[in-house]
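A single protein chain has been removed from this complex, and every other one stays in its place.
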Amino acid sequence: MFELGANRYGKSRIRLVTVDRATDQHVLRDLTVDVSLEGDFTAAHVDGDNANVVATDTMKNTVYAFARDHPTGPAEAFGLAVARHFAAYRQVDRAVVTLREHAWTRIPLATGPAPDAFTRSGELTRVAMVAATKSGASVEAGIEDLTVMKTTKSAFTGFERDRYTTLAETDDRIMATKVTALWGYGDTAAEPGFDFDAAFERARGTLLTVLAEHFSPSVQTSIWVMATAMLEAEPAIDWVRMVLPNLHHWTVNLEPFGLDNPGMVYVSTTEPHGLIDATVRRSG
Amino acid sequence: MFELGANRYGKSRIRLVTVDRATDQHVLRDLTVDVSLEGDFTAAHVDGDNANVVATDTMKNTVYAFARDHPTGPAEAFGLAVARHFAAYRQVDRAVVTLREHAWTRIPLATGPAPDAFTRSGELTRVAMVAATKSGASVEAGIEDLTVMKTTKSAFTGFERDRYTTLAETDDRIMATKVTALWGYGDTAAEPGFDFDAAFERARGTLLTVLAEHFSPSVQTSIWVMATAMLEAEPAIDWVRMVLPNLHHWTVNLEPFGLDNPGMVYVSTTEPHGLIDATVRRSG
Amino acid sequence: MFELGANRYGKSRIRLVTVDRATDQHVLRDLTVDVSLEGDFTAAHVDGDNANVVATDTMKNTVYAFARDHPTGPAEAFGLAVARHFAAYRQVDRAVVTLREHAWTRIPLATGPAPDAFTRSGELTRVAMVAATKSGASVEAGIEDLTVMKTTKSAFTGFERDRYTTLAETDDRIMATKVTALWGYGDTAAEPGFDFDAAFERARGTLLTVLAEHFSPSVQTSIWVMATAMLEAEPAIDWVRMVLPNLHHWTVNLEPFGLDNPGMVYVSTTEPHGLIDATVRRSG
Partner (left out) sequence: MFELGANRYGKSRIRLVTVDRATDQHVLRDLTVDVSLEGDFTAAHVDGDNANVVATDTMKNTVYAFARDHPTGPAEAFGLAVARHFAAYRQVDRAVVTLREHAWTRIPLATGPAPDAFTRSGELTRVAMVAATKSGASVEAGIEDLTVMKTTKSAFTGFERDRYTTLAETDDRIMATKVTALWGYGDTAAEPGFDFDAAFERARGTLLTVLAEHFSPSVQTSIWVMATAMLEAEPAIDWVRMVLPNLHHWTVNLEPFGLDNPGMVYVSTTEPHGLIDATVRRSG
């Protein structure tokens, strides 16, 4: 009467810090790792038979053990190693490893950057998502938690007006958002030698530059403008998806207090917020 | 060179409280509503042309205005009204309205339940997700934030052991999870007269009863057992998806202190956690 | 040139679940425990001398070990045992143990409440704070995370109006708050046999009943009315402190849409919020 549909399982929020002490200039990497498997797990659900089940505790152990041999380097490379390990299990069709990298910055000293002391830089979280099967692998990368604000060069006019529309048109508003961007690399990225750090930096730098420089007639257009620029800047990227909340900043009405407000005083809000989600890809 | 792929936009976290004062026994409903539209929005992205764009501020206004005529009743019915309103716009292909209902309980008094004073009950959040197109509508419902614990009748044995496996088998462990369950109703649910509250209560009640009574050889099997029971209990449900973190409770080793620990003292953890995600549906 | 001022240290967020399996009707207790010590720790700060330092890891171990002998009963009694243990160390002047109890409710079954399956009830968190010195102990208790709403019998009129006042007076508004209440027991509470559960229930019940029944001219007055009622209901309580955010619910203006809004549709907000903090005590 009933059947199992889509299913996956794994371990989430494996918190992993590695320190490379090969030189006095310690290298620090801080990751939160999720592992997820798909495959022949029907018996585990339907029959209570765990023979095919790789314990999620084992996944955690594996991540820590693999980190022993991959203490540095891009998260994508580490994720590929872990994903391929799990994809090799007979019962696994697809292993997905998601890695969030928390950036740390060397504390600046009079003598230069500290060799062994760091502050966590909260500007953004770098994300990698690696999927491996028996026949191949694919890599996606992205950015989370990047909060940005444009204090001008943002407008919103000419939108549909209906019975429930009260919003005034504006040709100069604050635009603020917390960027979630994810992009897919082509097949070559899973081959040895692909420079994930360079590709990430080109994507990130392009996103920020275009964000700062373009005139935004809407968040939708901003996604298109930023994403196409990223695709132009980095040929290894096939598509870019952005999910951008519109964190509204309302001009405060100071007239009751006998004051004008020429774009000076704003109330910053998070609730409710617009949410714009779009993918841009290469044609054909 | 580039083209727009999947896209949607809307307003999230519209916070709405309605009070029905028709009798002294006030009726309170507390919702967080998200609205999302898909349709002909290519020009908004590619050309900076907002002519087709319904402002997300308008969506917010619409939700509040519609609440004036739907102050009570199941969230699903309110969501259907809002979703159908937006689906009727020429440029909209699909409108999705997601509603999270925060439950409030009347404060018990010597004279009976208070008519106008409530405590927020945090046991679970009831969720509804309604999608409307020009030709029809579909309804999903579910539960979030339901944290449960079984202090026995949970085991985990017979799982795969490899080089990285250290977890001991156990025939009696604590099982704790924070239930996210979502289920899809068949077409009849979108027709007038469907009793969403009764269906929800049957699904919720069955989930909790089976959760309490069954023996769990794994979280995977628990999903199967609970989901099939829900499908049996409520014929209007076509499928059930559950996403269950495994919130591990580890027995504390008290031997260094000269004490035994016969299943008495546990450390409760949330990080890392297993995460099991499976859908069960009617066959054929 | 410099000297050490006030200082304390300890372990926070010790997550502890105990299960009493003495009968088939399992008893579950879920606590988050903080331990904090004050005493002769100057050398630890000034000289880097740890001889007097009880490691916070030892505090954690101690909490788990003591839980072996106190698996059930009020959190206050467990806290007294732990606090007195640490206060007995030669270098400790004062040990403070804070315990937050997360309530679990038996799942209702056709055969009665489940013996071994529970849902976490989010209505409130019960708090206890126990301080012990070489010469005695004191106990405070309280409530956190209790969100309540009155849909009528709340007003706000006659307040000061100045240049910056725009708020209209209202004789009927929604009052919503998330209660934090803390109260101090007299010396007898630290003696054997004091019934912490009964005292808590009297305090909690009185708070809720009065909250529901009284007419509130301001949050300040509500604190006075609730606190004095609690002091009357439970003679063991010396003082009550409440910290109440005023979670504003604004009537939505529906006139632009041709609709009235007779106290039906509200926007629920959390930011910004009023915050009222007052202590009421017995006189003289």
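The letters A, B and C name the chains in turn, as written, and every chain counts its residues from 1.
Just so we're on the same page, a residue touches a chain if its C-beta (ideal position, glycine included) is under 8 Å from a C-beta of that chain, and two chains touch if they have at least 3 such contacts.
None of these values were measured; they are calculated from a predicted model.
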(request) Consider the whole complex, including the chain that is not shown, and state which of A:T151, A:T170 or A:T188 touches that chain. (result) A:T151
(request) Using the definition of touch stated at the top, determine which of A:S12, A:S36 or A:N61 touches the missing chain. (result) A:N61
(message) Need a quick check: the contact residues on chain C for the chain that isn't drawn.
(response) 1-15, 34, 36, 41, 44-58, 60-62, 65, 89, 156-160, 162, 164-167, 217-221, 223-224, 227-228, 231, 239, 241, 245-246, 270-283
(message) Touching the absent chain: which residues on chain A qualify?
(response) 15-21, 26, 28, 30, 61, 64-65, 67-68, 71, 104-105, 107-110, 114, 116-124, 145-153, 174, 208-209, 211-213, 249, 252, 254, 256-257, 259, 261-269
(message) Which parts of chain B face the unshown chain closely enough to count as touching?
(response) 163-164, 166, 256-257, 269-271
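The criterion applied here is as follows: only the chains that are shown with their structure count from here on.
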(message) By that same contact rule, can you tell me which chains touch chain A and chain B alike?
(response) C
(message) Suppose chain centres are the mean of their C-alpha atoms. Which chain sits farthest from chain B?
(response) C
(request) Could you label the chain B-chain C interface same or different, taking same to mean over half of its residue numbers are used by both chains? (result) same
(request) Could you tell me the distance, in whole angstrom, between the mean C-alpha positions of chain A and chain C? (result) 38
(request) Hunt down the residues of chain C that sit against at least two other chains at once, touch-wise. (result) 256-257, 269
